[in-house]
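Missing here: one protein chain of the complex. Every other protein chain is in place.
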Amino acid sequence: MTMKVGVIGGSGYTGGELLRLLYNHPKVEVSVVTSRKLAGKDVWKVHRHLKGFYDLKFVEPEMKYFEECDVAFTAVPHGEAMKYVPQLLEVGIKVVDLSADYRLPKDVYEKVYGLKHEGYVEAVYGLTELHRDEIAKANLVANPGCYPTGCILAVAPIAKYAERVVFDCKSGITGAGVKPTEFTHYPNLHESVVPYKVTNHRHYYEIVQELKPFNSEIAVSFTPQVFPGSRGILTTSHIFLKENLSLEEIVRIYEDFYRDCYFVRLQDEVRLSYVRGSNFCDIALFKGEDRIVAVSAIDNLVKGASGQAIQNMNVMMGWDEKLGLDFPPLFP
Amino acid sequence: MTMKVGVIGGSGYTGGELLRLLYNHPKVEVSVVTSRKLAGKDVWKVHRHLKGFYDLKFVEPEMKYFEECDVAFTAVPHGEAMKYVPQLLEVGIKVVDLSADYRLPKDVYEKVYGLKHEGYVEAVYGLTELHRDEIAKANLVANPGCYPTGCILAVAPIAKYAERVVFDCKSGITGAGVKPTEFTHYPNLHESVVPYKVTNHRHYYEIVQELKPFNSEIAVSFTPQVFPGSRGILTTSHIFLKENLSLEEIVRIYEDFYRDCYFVRLQDEVRLSYVRGSNFCDIALFKGEDRIVAVSAIDNLVKGASGQAIQNMNVMMGWDEKLGLDFPPLFP
Amino acid sequence: MTMKVGVIGGSGYTGGELLRLLYNHPKVEVSVVTSRKLAGKDVWKVHRHLKGFYDLKFVEPEMKYFEECDVAFTAVPHGEAMKYVPQLLEVGIKVVDLSADYRLPKDVYEKVYGLKHEGYVEAVYGLTELHRDEIAKANLVANPGCYPTGCILAVAPIAKYAERVVFDCKSGITGAGVKPTEFTHYPNLHESVVPYKVTNHRHYYEIVQELKPFNSEIAVSFTPQVFPGSRGILTTSHIFLKENLSLEEIVRIYEDFYRDCYFVRLQDEVRLSYVRGSNFCDIALFKGEDRIVAVSAIDNLVKGASGQAIQNMNVMMGWDEKLGLDFPPLFP
Partner (left out) sequence: MTMKVGVIGGSGYTGGELLRLLYNHPKVEVSVVTSRKLAGKDVWKVHRHLKGFYDLKFVEPEMKYFEECDVAFTAVPHGEAMKYVPQLLEVGIKVVDLSADYRLPKDVYEKVYGLKHEGYVEAVYGLTELHRDEIAKANLVANPGCYPTGCILAVAPIAKYAERVVFDCKSGITGAGVKPTEFTHYPNLHESVVPYKVTNHRHYYEIVQELKPFNSEIAVSFTPQVFPGSRGILTTSHIFLKENLSLEEIVRIYEDFYRDCYFVRLQDEVRLSYVRGSNFCDIALFKGEDRIVAVSAIDNLVKGASGQAIQNMNVMMGWDEKLGLDFPPLFP
């Protein structure tokens, strides 16, 4: 028997990606997709690639449509999700929130995002590989940011040995959303790599929050950039260790850490095209005289957003975390 | 119970794509993958995106490995496939040949490809939408070329009303294979659209062969080009009609023609990203004062190669043609 | 002694390109650049690549700033240019208009562009290679559209022998301007070739206007597309001849036609990267059994806009047409 799920905010890239992935999930069916702007319009006319897959029309984000749902995904901007999450929880719907609204403690959130947080409740941070047990018991999971997913997975196993990490991240432009801006204007990205929020991106706080429990003294630096491509985040983590470890020791540490993590693969080399369209995070490790470099590759819309959200739903429901996500990446 | 299938020539893009798609096919299991060059090597070490999906090693293309197979895919270059196909057929294995070796009559083939055809047998031309019934009864299906798939599907419904068609095709570079050449050298394609074999590409003969039965007098022109991208063929078909038809009439003709064809979708606009990674062929129709333009979009490695090959296998086995192929495209 | 020139509408790509090219022109100096939106702002802060090259600030498009100018370029949208051109002509300033406002006869323009033309005057159509003598005597030159430049140059020499031409054009996205739209949104173009205004682009009328004098019965079809790149238009011209000509004869016809045309180069193969950043139009010729294919390559912002505008200014002033434009393309 299939379970019904709803998507709040289905007009963007993460909404479209949820619909793409959920179509092949063996245990759920999408029964409602909201969009304030597009209410009344056929879903497939907005997501043309989905023609033939969904008969649904977008509806207003009203609770009545969610009555039969057991799980809801909120794929709206930060500041918006907090309007819906408490209502959903109240009527007993489990929620995976893809926005930033529940990723940080209330006070940190309010400082970082410059917003008053209405309707704050505690959530589990949904980096599945780190918090699987708590996610299994949670009603609200705060799905991680795309950059934090790539950064934290790249460094968590070795964090306790590190004194400093510099994350230099390169993201595809879909992370900037469906709305055309100067940033997403084709000639402004073509043949370029564009740094932005060079020393002050808000994802920094998630990364630190998740790495500090491994090592309260770790120094973290983070710079995001976009590269000319649609999907994928390549994270180059320059790691300075407190003590010397051989590459073999380091590899063993990572292997142990991720032993039961289907979606993390250690590879000799990583490429965004080896994970595209999939929920995998590939990691390669390099040792120089000065530092360790851990390079991770994810698809920002899958492991960095909608795929991990589904992985989290699977864990929340007590299902195999691979359901609906167990297919090979699209290479090349 | 799963059926065993084999892949002859598994080291290239179409081989890798067969492996990607067959992993999620509910009725088959890949039991053998050959590569003369890579025999003994792990399949996933060549197709890194498949790490975790296959435990197989490449083997030499010897018949003994195929004993338990019911179906084989030959994904080797033209001139090579003819060495294996007769042997496979002889031991009762059904074959879908992705090379050009069985797409044309022997004499035409020998002239066009400048090769003596050893071991010629008649095959069914595997454009599924046109030859579904014959494919169902066939032991050997000649899987169409990538360009012909996009061209023929774009024009077949209207061919009998046309006096002239000019196909101007734009392909991703994966059509040129995995081997680095001047043609595939990054700086030679970046920021360019590159015509090649401008008036003499061999796929021309397949296109004509399939359109003539609809209209023996149709004049066909064909020019292939590569654009800066990996996957996809966009075919712009400039169609000059013998009689005037309204856009509504034309759309109705296409709708009728493709009524039972799950993998052909009529869309108001087509984009390669609406079909990427999938077996769909999207078609949009435009009417000017001078001509009809039918634009089709396929993923050259899926509907243009490995996806259609699986679709053909499904039909040959009497299964639902969607098996293993019923998932949404990867957009964007 | 340098001559002063002004640019009306200097904030877009063609305005920036005029500034880039005019900086190295030995006989002129840009003394005024207007922009209603950006008046008061430093030119280099809008065109960051020009930092160090210009001290000018944008000014309002008022005639007083042009008093010392001998020539003005109008690089504003169609419908806007007509507001300035008559005033400039009146005070004796020669004008090269890069908009569409003066390319067509008044009645055709009004029908095609759906606008009433205020201030119509006759202009010379500024395809330099075709109208050099008239340009030399003109006060107003209507600089051709980007597509027409590539199309007309590809076919003019052979037009009188042709009965039908199908132009299938692939343009870089800068042709769509600096303003972000869905069309220029990176993920919408990446890994795609996007047809638009498939049978009804307004540049059609310029192409026909210029080819008809060679052959009043020629049938012309035209479809524009964008490819994933910033600059360049590749035009694939499928030409059906009335009589059979050998490739040698055709090449000779083109060589004769362009004998004194520095900026047209016949090449064995064309690539957009062979002309990038330059004023060249490269042409390659191919002969099939069914047709001739003439492929032309231009940089849409140079020969397709600002470069040709400067070439026209040179001719209008009686200078060598190469002044300021005689430098090699940027490959790759």
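So that you can tell them apart, the chains are marked A, B and C in the order they are listed, and the count of residues begins at 1 in each.
The rule is short, and it goes like this: contacts are C-beta pairs under 8 Å (C-beta built on N, C-alpha and C of every residue); 3 or more make two chains touch, one makes a residue touch a chain.
Please read all numbers here as calculations on a predicted model, not as lab measurements.
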Visible chains in contact with the missing one: A, B, C
Pick out which of A:V295, A:A309 or A:L325 touches the chain that's been left out of the picture. A:V295
Which listed residue, A:H25, A:R271 or A:K303, touches the chain dropped from view? A:R271
Touching the hidden chain in the complete assembly: which of A:N143, A:N188 or A:S278 does that? A:N188
Interface with the unshown chain - residue positions in chain A: 166, 168, 170, 172, 187-188, 190-195, 198-200, 219-221, 223, 225, 227-232, 234, 236, 238, 270-273, 276, 286-291, 293, 295, 332
Chain C, residues in touch with the chain not shown (by the definition above): 13, 16, 19-20, 23-24, 47-53, 174, 190-191, 230-231, 262, 265, 267, 269, 271, 273-278, 282, 326-332
Logged for chain B, residues touching the omitted partner chain are 13, 173-174, 178, 180-182, 184-187, 189-191, 228-230
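By our rule, only the chains that are shown with their structure count from here on.
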Do chain A and chain B face each other with the same patch, meaning over half of the contact numbers show up on both, or with different patches? same
Can you figure out the chain closest to the middle, judged by Cα centres? B
Dist(centroid_CA(chain B), centroid_CA(chain C)) in Å evaluates to 40
Which residues of chain A are in contact with two or more other chains? 13, 174, 190-191, 230
